[in-house]
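To keep things clear, I will list the structure first and then write my remarks on it.
Heads up, this is only part of the complex; the chains shown haven't been moved.
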Amino acid sequence: MSDQPISRFPVPKLSELPDDIRELIETVQEKSGFVPNVFLALAHRPDEFRAFFAAHDALMDKSEGLSKAEREMIVVATSATNGCLYCVVAHGAILRIRAKNPLISDQLAGNPAKADLSERERHIIGFALKVAGDSGSIIDEDLDRMRTHGFTDDEVWDIGAIAAFFAMSNRLANLASIRPNDEFYAMARG
Amino acid sequence: MSDQPISRFPVPKLSELPDDIRELIETVQEKSGFVPNVFLALAHRPDEFRAFFAAHDALMDKSEGLSKAEREMIVVATSATNGCLYCVVAHGAILRIRAKNPLISDQLAGNPAKADLSERERHIIGFALKVAGDSGSIIDEDLDRMRTHGFTDDEVWDIGAIAAFFAMSNRLANLASIRPNDEFYAMARG
Amino acid sequence: MSDQPISRFPVPKLSELPDDIRELIETVQEKSGFVPNVFLALAHRPDEFRAFFAAHDALMDKSEGLSKAEREMIVVATSATNGCLYCVVAHGAILRIRAKNPLISDQLAGNPAKADLSERERHIIGFALKVAGDSGSIIDEDLDRMRTHGFTDDEVWDIGAIAAFFAMSNRLANLASIRPNDEFYAMARG
């Protein structure tokens, strides 16, 4: 299946890319052993590419407040409600690794209410799904409830901002029909 | 009403901000006569702020393919379906200016099917609303139809990417309940 | 834009109308300076016209219990959920005047949860939106809750009856695609 197109839009060759983007992609490739298709599919728009990954890294590459596994849980659960196959499969693999749990991604994608979550994780996912699915109805009481459950304002922001970022990311991946690399499906299945 | 809070999250003072962000805000203030609240509400997270406006400018500050008015039409129509008051009011003002049309923003926010749109604009808004509301169901035929109506792939990407960016932006504004500046409401009403 | 059709159905000339209807319209014109299009668009059916405005006036032209501004708030909020551009724009203008508030209409149309409302107003709008959107699920407890918040039965009826009347009105305006007069958009913007 690896000869299927990875995007509905042009996919530049590595050699055609601006240096900073090519180097970033080569670094990812070295670390992962392959280039996740989202990097190639967004590269035809260098400025958008740079802003996208800058926003991504600002939200996902830290572990104060929310752990990295919690951040990936938000991605998998909200991406599933948006029907974003790329994000469910790719971040499902990352979540299995981060959470050291081979089951959690399929559970969150299939039905968060059935996932093996702690109370804290359940609140995170509940709030993230409201931001993803019906942000216009968020009221002060929603934030107050999170604070009552022990979340700091910085954590609440992170949950909402990650859900918001992947609202964008899911739509781009669905627009371009970015194909998940075959490698992601079986990764970290334990 | 101008003493209402502009965000549910901390709003830093200009003097506390990193130089580049403070200068960017001061430039906007000089041009507009006031600081749109979204700049202040996002400033508590400098890295996210920088990535957000870099992505925004990459999509909104150009007029090849889609005109600037067409870009703002996408923002107003999709933000209305997401119940994002900030974006409807602020970008409604910008759209009235860009389109030199005092009615178009209220029309698009109220019901795009009743707006005074050209056939081209109607296709833009239709596609953008699908990306905003149900991106998982976009199929190849949706893109083919746009091409048949004369849109280039770059234009289709721009429509989708703007809808995707404001899917994020709307959720952030709804998360923080960013208050539209009073100034926007009456602007360019003709 | 003023040369666009104002209805999908026949629009009679003033001179062709029954005396009582022509006189009513002329009175409105003197007071407002122009004839709101709904009067012209409904006039092709004189009996329906008379019943429509009799029902309208019985609900909207009084200020016992609910104030006139509160009545118009119901109209704007429920009409927005029905995608009725005519009612949102025309009653949006009336509400700005009645409430002496240039922002309230755009807020209610954009997202009632973000509008500057008192607790009382918030209950009014909440109940009206349930009548507008899902009246079949109204249970005794919904009315009891309103009574607990201090509303009389006459007020509860008025809220529900106004939402019900505009459920009809919105559908007629959408059926005929009644065009809001350009004058309404900029009225009372302060």
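Per-chain residue numbering starts at 1, and chain names A, B and C are given in the order in which the chains are listed.
Methods note: a contact is a pair of C-beta atoms (placed from the backbone, for glycine too) under 8 Å apart; a residue touches a chain by one contact, two chains touch by 3 or more.
Given the structure is predicted, the values throughout are model-derived calculations rather than measurements.
Asks: How many copies make up the whole complex, given 3 shown?
Replies: If we count every copy in the full complex rather than just the 3 shown, we get 6.
Heads up, the rule we're going with is that only the chains that are shown with their structure count from here on.
Asks: If every chain is reduced to the average of its C-alpha atoms, which one ends up farthest from chain C?
Replies: For chain C, the chain whose C-alpha mean is farthest off is A.
Asks: Per-chain Cα mean versus the mean over all protein Cα atoms: which chain has them closest together?
Replies: B
Asks: Can you work out the whole-Å distance between the CA centroids of chain A and chain C?
Replies: 44
Asks: Taking each chain's centre as the mean of its CA atoms, how far is chain B from chain C in angstrom?
Replies: One centre to the other, that is 29 Å.
Asks: Roughly how far is chain A from chain B, centre to centre by C-alpha average, rounded to an integer in Å?
Replies: The separation of the two C-alpha centroids amounts to 23 Å.
Asks: Going by the touch rule set out above, which residues of chain C reach two or more other chains?
Replies: Residues 111, 113.
Asks: How about chain B: which of its residues touch chain A in the complex?
Replies: For this pair, the touching residues of chain B are 8-10, 45, 47-48, 50-52, 54-55, 58-59, 82-84, 131-132, 135-138, 140, 143, 153, 157, 160-161, 163-165, 167-172, 174-177.
Asks: Write out the stretch or stretches of chain A touching chain C in their complex.
Replies: Going through chain A, the ones touching chain C are 136-139.
Asks: Show which residues of chain C lie in contact with chain B when the two form their complex.
Replies: 1, 4, 80, 83-85, 88-89, 92, 102-103, 106-107, 109-111, 113-114, 116, 177, 179, 182, 185-186, 189-190
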